[in-house]
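Before anything else, here's the structure in question.
With one protein chain held back, the other chains of the complex are shown just where they sit.
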Amino acid sequence: MNGNCRGPEHISRRALLKGALATTAGVAVANWGGLFSSQTIAAEAQKRGKRCILLWMNGGASQIDTFDMKPGRPTGGPFREIKTKVPGYHMCEYLPRMAVIADRLGIIRSMRTQSPDHPEGIYQMHTCYKQSERMPHPELGAMIAKYLGQADADLPSFVRMGPTGNTGSGYLGPRHEPFSIDRNGKLPSFTSPYLLPAREERRNELLLAMEAEAKQASAADVYESHRVAKERAWRLLRAKSLFDTTKEWPSHEPLYGASEFGRGCFLARKLVEAGVPFVEVGQDNYDSHADNFVCHKANMQVLDPAWSGLLIDLERTGQLEDTLVVWMGEVGRTPTINNRAGRDHFIKGWTVVLAGGGIKGGVVYGSTDADGSDVAENPVSEGDLFATIYTTLGINPRVKHFVGTRPVWATPEGSQPVKELLA
Amino acid sequence: MNFEKATLLWSMPWDADWVSAVSFIGGKHVAAGNNRGEILLWELPDAPETAPAEAAQAPSDADKGEKPLHSAPPPARQFVGHSNVINRLVSAEDRWLISASNDHTIRYWDLNAPADASAKVILNARAIDEAARSKSSGRKAPPPLAAEIRTQPAAKIIEGQEWIVGLALTHDQSALIAGDDAGTVTIYDRAAGTEKKRWQIKGWAYAVALAPDQKQAVASERFPLVFDSDKHVGLKLWDATTGTMQHDLSKDFKDMKIGAAAYSPDGKVLAIGRGGEADGNNGKVFLIDPATGKKQREFTPGHLNGLTDLCFHPDGQHLLSSGRDTVVRVWNLADGKLVKELGKPRGGQFKDWIHAISLSPDGSRLATADMAGFVHVWEFGS
Partner (left out) sequence: MRTPALLPAPVSKLSPLLAGRAFFIACIAQSLVATVALAGNPGAESPQSLRQLIDTQVRAGWDRENLKGEAQADDATFLRRVYLDLVGTIPTHDEARQFLEDKDAGKRATLVERLLADSRFAQQQATLWDLLLFSRNPPNSEATRKRDGFRQWLTAKFSANVPVDRWVRELLLAEEDGSELFYVQFQNKPEDLTEAFSRIFLGTQLQCARCHDHPNADLEQKDFYGMAGFFVRLVTLPQATEGTGDKQTKRYRIGEKATGEVLFAGNMKELKPGNKGEPVKPKFLGGDPLDEPPPPKDFKEPEVKTGTKSLPKPAFSRKEKLAEWTTAATNPFFARAVVNRTWSQFMGRGIVHPVDNLGAGNQPTLPALLDALAQEFVAHQFDLKWLIREIVNSQTYQLGSSGTARDALPKHFERARIRPLSAEEIMAALQVACGHDPAEKGSDSATPEYFVRYFGTPMNGHGDFQGSLSEHLFLNNSSNVRAFLRRKNGNLADTVLNSQEPWEQRVDRMFLSVLTRLPTGSEREKFVTYLQRDPGPGADPDAVIEEALWVLVNLSEFRFNH
């Protein structure tokens, strides 16, 4: 898919019928209309085709050691602060390149969330809902794939690599399931078919015909999931050259840093450029219950060039305004340092950072108290965060679906987008 | 030396932060550093007072056999200047203390220099602060342990670029070797403080040591990512005169973060220790033949969750190691047997660390840095 073709004429008829255009659903809802000065801005967002990249800090990055420093406090630790492009705001010395572009960032320091353990935390930070048996919530990428994706594109609408969430597409169904590729961005093995294209096409047609008949007999989601995955594997093979970054990587390595994660960020940029609306890149591993400081120092030395490289590269290619980059993990980390020189899980006041995609840069929203033991001002819930993300992407945060006869919304009632971050 | 008969003489309290480094200076002085960059100096009394019955200064849950014999002397001096974690302390000529810190500097402190300024230090400030904060639990704040001390600045400062984590002296104290997180290993003339040689290693330097003849150095490497394929650990022997690698021992110690290293006084044995957090009882000491790089022996049991420090005993026959399990072990070099274990594990699932150890020049006393906020001094029988 050519990166330039994002106009409405390429949106499939089926998507139109399903009301996939966020504007159609969104503007009709009263509590959403107030945010936009004009109804057409949302329409513009859809037309421009916004995209989202999620940088997932697997294990939960420590806010006190990155964006919410507490110098001189007993909980402060050995990292020191440096000045940033935002006057009066300081960051960790080991994110120097990010400090230089801090005026592109929307930093939320007052996340106050509900799930302190890994599985529940990963679930909730990917869906904004608490994990429960009864309701299969879709993850962020599935929702974005549905509303900003093109159903018949060769490339999948939801790609992920490295350690990421694994919640799935939930009630949105198998069509919006994630596509996982190797952590270093490479496609898995076996990407060369052994049949000639003509023969393979004939063979695949027979399969499709058989499956169409089977679908009449059984509507189970799992079959659909299997079928969809197979069809998309075929389509992906047609576009597989995009995933091969061997030729371009050497010239981008100085910018992104010579690391697996850096290379993944570069691939993410290429994918969104080619029209993939959501890419998740995971970085391992921030779960430093022991030896927190050496762990974070090494992680930051990988993160700093990769993340700043991504933002700079997006800006340079004119894509930053349309590409939202979200930086978060499943939990924050405790101010208290335990007897393993580590920090444990912490959900009472931590940091998520947004950039691009229409987010106002240079904004530091919310704060924690002197030791970082709780939010001092402007707590932000998972729902509020997701409402902010959806709103800036032009998706109605209260878009409704049905599971059986039960209605379910993309964010819980009462979720408020952070207005200070929306341009 | 009778290691079996070891007595805990003093437990000097100092809980401002983790006590992270310790060194004897001569036989009468002990210096210790903490995570805040503070360094205190104690003078060990010749005629010590026996400890009072309530043992107010012992570790809060007094373990049997861990009550110090004597009352802790107050600190005499503070060495002021560092602003971040003290990683290592070494001493020379019974007079110089040399420190390596996360504030990117190595500093020299002169025991003979005047300590002109004075200050007051509360040795249990953290305990008081915590009791005040959890008033609801009904815990009473302990009475403050105050000390009037003299302070002095550093005699010399060597500026570096990154956290200086590894620091060691040669046996004759004439050369100093340092390693930092920029991956630089540097050898200094200790007395002059001038650089003699430097070279780069892969990743960050962790433990460094220089052989007595100054011809060989050991440096362990790390880039401690977790799971990511760019993570790195290594262990190499270097020609210290040219800065070229002699032996790469990384394969023999695969996946191990080597946190401590030292050459025996005669240079024939190199001891290394596996640092943390090493799963289970795997914080082991390994003995290597420095000429060939071959592993000769390993000491078991390893420290639970990792080894923190090790040092050779001046008698040339024993080696001591400390770990994240609150104990110090004395080993017989010839047969690898455990001779004595000092201290008892303290803590829940994870124990407190003895962060560092130091022997007095005659090897009769041992000082340990206890992360719970103490400097302990043990004496071995004769």
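As written, the chain order gives the labels A and B, with residue 1 at the start of each chain.
The working rule: contacts are C-beta pairs under 8 Å (C-beta built on N, C-alpha and C of every residue); 3 or more make two chains touch, one makes a residue touch a chain.
Keep in mind it's a predicted model, so treat the numbers as computed, not measured.
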**Study point:** Contacting the left-out chain in the complete assembly, out of A:Arg199, A:Arg238, A:Arg316 or A:Lys400
**Key:** A:Arg199
Check your understanding: Looking at the whole complex, which of A:Leu236, A:Val279 or A:Ile359 touches the chain that is not displayed?
Key -> A:Leu236
**Study point:** Candidates A:Asp103, A:Asp221, A:Glu248 or A:Glu377 - the one touching the absent chain
**Key:** A:Asp221
Study note, to complete from the structure: Missing-chain contacts on subunit B, rising order, are 18, 59-61, 63, 279-281, 300-301, 345-353, 371-373
Revision key, fill the gap. Touching the unshown chain, subunit A contributes residues 117, 119, 122-123, 133, 136, 165-168, 170, 174, 177-181, 187-195, 199, 202-203, 206-207, 209-211, 213-214, 217-223, 225-230, 232-234, 236-237, 334, 336, 338-339, 344-346
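Just so it is clear, only the chains that are shown with their structure count from here on.
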Study note, to complete from the structure: Note: in the complex, subunit B contacts subunit A through residues 17, 35, 84-85, 102, 126, 129, 163, 181, 222-231, 276-277, 305, 324, 347, 350-353, 371
Revision key, fill the gap. Subunit B partner, complex, touching residues on subunit A are 59, 74, 78, 80, 163, 183-184, 259-261, 283-285, 287-288, 290-291, 294-295, 297-299, 302, 338-340
